[in-house]
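Data block below; observations after.
Note that one protein chain of the assembly has been removed; the remaining protein chains are unaltered in position.
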């Protein structure tokens, strides 16, 4: 286990442990190296960088995934991650609404659907 | 002049006066209403909303435009806007590098090109 | 209730009342302002503009959403809207097939799936 | 010369003769078959179909290319084509402004830039 | 039945007979010409071209559909096609993982999901 992988796992533990475990399990039989790369590069190399705080990093990610509109599962996962590093639900909603300006209303509306599901799943986990 | 337009212009004055004036002039002969809509909806309705600070809003916009990769001029303009509302150059670079994870390395590299040009234009304006 | 909102609702009543009501209900608890913005800006500000008839506006929207390929629910809703403002089913099919040229065959094939579902839902509503 | 190619050339003569000649010349040395396919499939097979008039077809294309934002040269060419089959300049502007709703404001603003250039080139050709 | 259609069907028989039959049936009532165009242009005109072998063509298609991220059903179908023309499962996984570099990690992860489903469907067909 490389140092980068170790650092990535620590970051993932802080940001979004459950989502990574689900991803890792789903890739285990078919593309385990992709799961390793996810821990190493985005989480080990990028999210650990100083120069931008984690909350700002998740704001950037939620915005980008809402705008792209091609990764609803990852958006949901990063909405949960954003809550874990200090975003409020309301701030997440604001980011997504703002994307109507840059990627169109359908992107924003679909982003809100992802947020609704993410919030609901978190409520269910708490119960 | 509607109240929304007035509010939008005030926000634009704070965030990115020059870019809006350039846009407005360029649209004057061909689509003046689009310039008005830009002031009214994104700036009058969205950026004025409470619930997310302006710096976070520009982080979201810089991230989204880098990821989409189809609007280099607008990205440059929002990089300047981000600096005007409290982002450091380094924070902007971090946001853009992070987009390699969500939209690929070419998107991040092209985002850095936009940042380089935006920073250079700002340096030239100061001279 | 602003004049723009009122105008938008009137336009939505003409174009696609059911879809907007569904959207509004789904956003009520989480992002009610986004539903308001949908009525105000696209429907209150844009679709009410003179200079392009409603049928042509829905042709443009069906084409764009088919080409983008990221908003199947909104495409379905606009296919119904297009029928409500004078497009025939056949014209809608033609628009979507044409998108194979500009966005590739998968975009066109997925657009036809949206049309199939939209037509079926309308048939079921009539029964 | 196949019948489809012949039909495509006739359609191109009506819609946008100059753009196709420029394209054909530019592809002659490197990918002449792509120029042939352009005449055969989009123009020979699609634009000649009954069921949607040419003006509506160009409305769909201008909308889609504005929304995609990745083909400014082709958008310019189809703006000229739209004028040739009965769209007014104002209708084209309306289509493009409307795309702010579905693909974001930057897409609409960049679409207007394409329109400005297309209109200017047509004016210069007339002189 | 045109010669191009005939050639396309032969190519489809070799590459991905089942997927085309499913597509054709699904389009029969609503857009039969689109099914015909799929046989004629991509399969009759393009895949039959010399100059690039079929395995390389499917590598290109799997890569592009993974990167675009808007056509998971077509990606699944081309993953099966790639296996039919000589790609190994492992090569397909490698292509998809590589797309993390050019279109971001979510695109690659979603591509792997498509591969998992395609492989599973093929296993079930064999049983």
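In this document, chain identifiers A, B, C, D and E correspond to the written order of the chains, with residue numbering beginning at 1 in each.
Heads up, the rule we're going with is that a contact is a pair of C-beta atoms (placed from the backbone, for glycine too) under 8 Å apart; a residue touches a chain by one contact, two chains touch by 3 or more.
Keep in mind that what you see is a predicted model, and the values were worked out from it rather than measured.
> Just to confirm, in the complete assembly, which displayed chains does the hidden chain contact?
Contacts of the omitted chain with visible chains: A, B, C, D, E.
> If the hidden chain were put back, which of E:42, E:72 or E:106 would touch it?
Candidates E:42, E:72 or E:106; residue touching the omitted chain: E:42.
> Going by the contact rule already stated, which one of D:38, D:100 or D:114 would touch the omitted chain in the full complex?
D:38
> Of the residues listed, E:60, E:73 or E:122, which one is in contact with the missing chain?
Answer from the full complex: E:60 touches the omitted chain.
> If the hidden chain were put back, which residues of subunit B would touch it?
68-70, 93, 96-97, 100, 104-110, 112-113, 115-116, 119
> Given the full complex, what residues of subunit D touch the hidden partner chain?
Contacting residues on subunit D, toward the hidden partner: 23, 26-27, 30-31, 33-34, 37-38, 41-42, 65, 68, 70-71, 73-74.
> Take the complete complex as the reference. Which residues in subunit C touch the chain that isn't displayed?
Contacting residues on subunit C, toward the hidden partner: 67, 100-107.
Here is the rule we use: only the chains that are shown with their structure count from here on.
> Which contact partners do subunit A and subunit C have in common?
B, D, E
> Give the pair among A-E, A-B or B-E whose set of contact pairs overlaps with that of C-E by over half, matching residues by number.
A-E
> When contacts are scored as defined above, which chain pair ends up with more C-beta pairs, B-D or C-D?
C-D
> Would you kindly state whether over half or under half of the residue numbers at the subunit A/subunit B interface are used by both copies, giving same or different?
same
> Only C-alpha atoms count here: how many degrees separate subunit B from subunit E in terms of the superposing rotation, rounded to the nearest 5?
Rounded to 5 degrees, the superposing rotation is 180 degrees.
> Using Cα averages as centroids, what's the distance between subunit B and subunit C in whole Å?
29
> Determine the centre-to-centre distance between subunit A and subunit D, using the mean Cα coordinates as centres, and give it in whole Å.
Between these chains, centre-to-centre, one finds 39 Å.
> Can you tell me which residues of subunit B touch two or more of the remaining chains?
33, 37, 41-42, 49, 65, 67-68, 71, 74, 100-103
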